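Here it is, the structure, as structure tokens.
Heads up, one of the protein chains got dropped from this complex, but the rest are sitting where they should.
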Amino acid sequence: MDFNLTQEQTQLSDTLRRWIEKEYDFEARRAIIKSAEGVSADAWSGLAELGLMALPVPEAQDGFGASGSDMFAVMQELGKGLLVEPYLATVSGVQYLKQDAEKHAELLQQVAGGEARIACALGEAQSRYNRYDVAMTAKADGDGYILNGRKTVVVHGAQADHLIVSARTDGDPRDHSGISLFVMAADAKGITRSDYRTIDGMRAADINFADVRVQVASLIGAAGEAWPIIDVVSDYSCALICAEAVGIMQATYETTLEYLKTRRQFDQPIGAFQALQHRMVEMFIEVEQARSMAMLAAARIGSDDAEERRRTVSGAMIRVGQAANRVGEEAIQLHGGIGMTNEMQVAHYFKRLTMFGAVYGDVDHHINRFTHQPAFPQSA
Amino acid sequence: MDFNLTQEQTQLSDTLRRWIEKEYDFEARRAIIKSAEGVSADAWSGLAELGLMALPVPEAQDGFGASGSDMFAVMQELGKGLLVEPYLATVSGVQYLKQDAEKHAELLQQVAGGEARIACALGEAQSRYNRYDVAMTAKADGDGYILNGRKTVVVHGAQADHLIVSARTDGDPRDHSGISLFVMAADAKGITRSDYRTIDGMRAADINFADVRVQVASLIGAAGEAWPIIDVVSDYSCALICAEAVGIMQATYETTLEYLKTRRQFDQPIGAFQALQHRMVEMFIEVEQARSMAMLAAARIGSDDAEERRRTVSGAMIRVGQAANRVGEEAIQLHGGIGMTNEMQVAHYFKRLTMFGAVYGDVDHHINRFTHQPAFPQSA
Amino acid sequence: MNLDYNAEELDFRAEVRTFIEENLPSDIQAKVLAHKRLNRDDYKRWHQILHAKGWVAPAWPVETGGAGWNPVQRHIWEEEATRAGAPNVLSFGVNMIGPVLMAFGSDEQKSHYLPRILSCEDWWCQGYSEPGSGSDLASLKTAAKRVQEDDGEYYVVNGQKTWTTLGQHADMIFCLVRTDNSGRKQQGISFLLIDMNTPGITVRPIITLDEDHEVNEIFFDNVKVPVKNLVGQENMGWTYAKYLLSHERNNVAEVGRSKRELRYLKQLAMAYTSDGKPLLEDPLFARKVAILEAELMALEITNLRVVSADDGKSEPGPEVSMLKIVGTEVQQRLTELMVQAVGPYGLPFDAEFLEGETEHAVTGKDDAAPLTAAYLNFRKASIYGGSNEIQKNIMNKMILGL
Partner (left out) sequence: MNLDYNAEELDFRAEVRTFIEENLPSDIQAKVLAHKRLNRDDYKRWHQILHAKGWVAPAWPVETGGAGWNPVQRHIWEEEATRAGAPNVLSFGVNMIGPVLMAFGSDEQKSHYLPRILSCEDWWCQGYSEPGSGSDLASLKTAAKRVQEDDGEYYVVNGQKTWTTLGQHADMIFCLVRTDNSGRKQQGISFLLIDMNTPGITVRPIITLDEDHEVNEIFFDNVKVPVKNLVGQENMGWTYAKYLLSHERNNVAEVGRSKRELRYLKQLAMAYTSDGKPLLEDPLFARKVAILEAELMALEITNLRVVSADDGKSEPGPEVSMLKIVGTEVQQRLTELMVQAVGPYGLPFDAEFLEGETEHAVTGKDDAAPLTAAYLNFRKASIYGGSNEIQKNIMNKMILGL
């Protein structure tokens, strides 16, 4: 058993941290958010040079074939820096492509080289966190399919040049079977994207598909059998946002602790008040418990035991989700008014933590998933 | 609008409080609990002399026809004194008899005179908090019924001389219809009672019914139509245990506050520590919020609007139930080791608060009931 | 013990309800109900409608132009107004400086300012907090030095105030300033009325985390204030400030507003679905709503207990701190559950829609678009007006005595 990062992981983390301090500080980030694109091509190149794009790509496609714990280390640092680049979207995309890697080797190589950005267009207006709730259709037509429908709140949907899209080739809207996955150029004919800001400094888009024609070659996995792929890749993404959230919470804890040491009221630092000390201890514990669960999830996302993977990942989404809520709200309360201003980094940590479960499922969603695992009555 | 007790209510409360201080202090109570009977005939006479037995009985049956808020005042005082007498059981029994008062006038008069004690035998091994889950049967036979079955954890079942019993004259075990209510002498042939202590100083019994024959005259209400009666009387009992719990919490709060003022550690009263001060403020708020809900429930138990009554009573069981848990656990923690000893009144407050929902439904039960009211989507 | 309104109170409620139905402008109401941001004109318009009716100052005596309502009437008014979606009447004039002037102001100050508060000719803001003094208000440093000039005596004010709510719209500010440094920090504070158009005043927006411009920093650079704008006596300002804070209790529990928001939350949870079913039918979500509803039911009674014990004359007790704590917790929890109710639709941030610049949200979900911003904004509720930690300190001192 070993809970330390490997030497390589530590090295990459350190390099990444230094890069963020130099290239992606508060002001730089603000400028990127305010820009028309909402993301930074320079930052993308910079991250690619550090090896972040090649990291999750299989070695066969010019990548490094990173483990879950490698990604844990990276996401934690990206969290501390609150990066708004389409990294998670792209990495999740890579996971989809990996399920059918030889077929999609070219795109994987492009990602590894920093030349492609991917977004995953899975959610729809009615689907909430249930990725099997797919109304969008893909109709077989000659040597391909014709897609019609609308995907909503697709994170970085307008910043990607490739989209991974779920559509129904068979079955009723909430059937688990009959769902297919396609990868396509984001500017394919019939696709229109409506880009907007998100409250946590990112971008998302609603994407309309009107008679979009794709080839059979764009399928990921077999037609109609995408659900197990979506399930496993969503868990991968969950583990990554847990790691990211741990990084944000660590930074939130540190900045709050620092504030309690320096802010003076009633002729003493406010950290001298015992009621606040105990609450800070509780915040520390929240971060450590969340870190433990995020580490466990990262270690299990490659597991062959699908039920154990689901249990661990949903357990992590529960525990990290609770911590994200508590740590974020408490940090603002302990900062008082100053934490309410957009000038303070802690406000941005808070916003990101607030949106922790908005894409991959909130605490209740994962409680439901956790308690509906067949082994729930026995597990411990 | 008036939130004060009336002059009569205040007078009764004061008299009752003085009586408890004199006749039912910690040592007296301990002796009663240790006694073979587990309750005190003297105390019962004393309470009857104060008018407590006549209080809930209709005026037509020699009672005072008390309102919900009269009972609120009384139960609050009984709570502070942690009385272990079969008062709630008897008063609940009175409510059942009141549904068919002329028929059961004699027993009501006996209760008013302090000559009868009643227990309500509704729960069964499988029924948990669902009083419609009745497996016990009553089979029509000539001019009466023959009862067979087993009632469990009947509070003061062995101390009562009359029992009110639910049994199924029709339908399947969990049907709402087909349930009938009977009142009978507790020593009727075929009844065997197994008496035991409860963790909070009371008594309860499992009661077996083997071919127990009762007359048609012992029916309360119409055969097979007891469910609405059980529903309304259970709400009445709920409102009363809420009031009792508020009395206990008030006493718990006061004794804990006193302890924080007198117990010294690190050369100061432990109440000088801000972390504990804030927690005591939170305890104060819990008690006041619980009191408000208990007052509202007491005011609404006579309401003709059954749904508003259910909503208010279940709302009270939710809020008071939460408070009972938080106040009890926090009082023990703030007392430290000394609160763990059976010599301390606070330990007994805690035990009673712990068992708050054990008979009439825990917080989850009442959340389910609250959220399943037809108007839940609109109420506020 | 009787928890129902009497006939007179029911009549009053009916009157109030009818008036609001007939007079609340529907465009303002729509903004409030939809959690969109109000502008200066929205506030002024509603203020002037109430002024015309004589209802803008519920607690002021009739002879000063107020409604002269008793505490229960005021509660009914607040409940009905907020229930219907009326904006709050801004506190700074009616509930804050008004009562202070009535109690401590000169006759000239009363006759000049009070009518202008009622008519909204003067929009007031508050100059209490400073960057260095948040919870520890008495440590304030903004200095006022008394000087004699050719045209009369003045205070020259230098320093900075912060968290000045809607100060960008204000005509007047009431300020705590330091006129003496020699004694305890609570001594040497004076209470000044300052025209916002005086040279030397700079208002700088503070953009909050929801990207709203609601609060400001105000800088004073040799601002000359005539001595007649001193309230009461020099160096006695702390007394007046405490008086004001103790009267800042008006509708502190916000029960009416929270009931309205609870209904809105339920509507959302019926409209938004998971797995094809309304979210309100999900036991886990329904549970959270039920617990909150029970808390709010209790708060309503707790509030009424405090209100009905209020004789309108004596100082409000520390129970007001309890109303503030529970009231803000309920408000915050409501916004939190609304964000949860809309799931992924909590993510988009549509500033144009919030400011009323577009008719519909970019996502098409107009009901969801303002919610996360509202949640973020409402974190202030447990911080301003005396943080909930300060309220606990007050309750500890005044009730518990630890």
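Each chain gets a letter, A, B and C, in the order it is written, and its residues are counted from 1.
We take it that contacts are C-beta pairs under 8 Å (C-beta built on N, C-alpha and C of every residue); 3 or more make two chains touch, one makes a residue touch a chain.
What you see is a predicted model, and the numbers here were worked out from it, not measured in a lab.
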**OP:** From the touch rule at the top of the page, work out which displayed chains the omitted chain touches.
**Re:** A, B, C
**OP:** Touching the absent chain in the whole complex: find that residue among B:Gln11, B:Thr192 or B:Gln333.
**Re:** B:Gln333
Original post:
Which is it among A:Phe72, A:Tyr145, A:Tyr196 or A:Phe209 that touches the chain not included here?
Top reply: A:Phe72
**OP:** Taking the full complex into account, find the residue in B:Asn148, B:Ser194 or B:Ser303 that is in contact with the omitted chain.
**Re:** B:Ser194
**OP:** In the full complex, which bits of chain A touch the chain not displayed? Write them out.
**Re:** 1-6, 9, 69, 72, 257, 260-261, 269, 271-272, 274, 276-278, 280-282, 284-285, 288-290, 292-293, 295-296, 298-299, 312, 315-316, 318-319, 322, 367-368, 370-371, 376-380
**OP:** Identify the residues of chain B touching the omitted chain, counting contacts across the whole complex.
**Re:** 123, 126, 128-130, 133, 152-153, 155, 173-174, 194, 196-200, 202, 204, 206, 264-267, 275-276, 329, 332-333, 336-337, 339-343, 347-348, 350-351, 354-355, 358-359, 362, 364-365, 367-368
Original post:
Which residue numbers on chain C touch the omitted chain?
Top reply: 283-284, 287
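Here is the rule we use: only the chains that are shown with their structure count from here on.
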**OP:** Could you pull out the chain whose C-alpha mean position is farthest off from that of chain B?
**Re:** A
Original post:
So what's the Cα centroid distance for chain A and chain B, whole Å?
Top reply: 52
Original post:
Cα centroid separation between chain A and chain C, in whole Å?
Top reply: 39
Original post:
chain B to chain C: how many Å between their CA centres?
Top reply: 43
Original post:
At which residue positions does chain B touch at least two other chains?
Top reply: 274, 277-278
Subject >> chain C, residues touching no fewer than two other chains >> reply: 389, 392
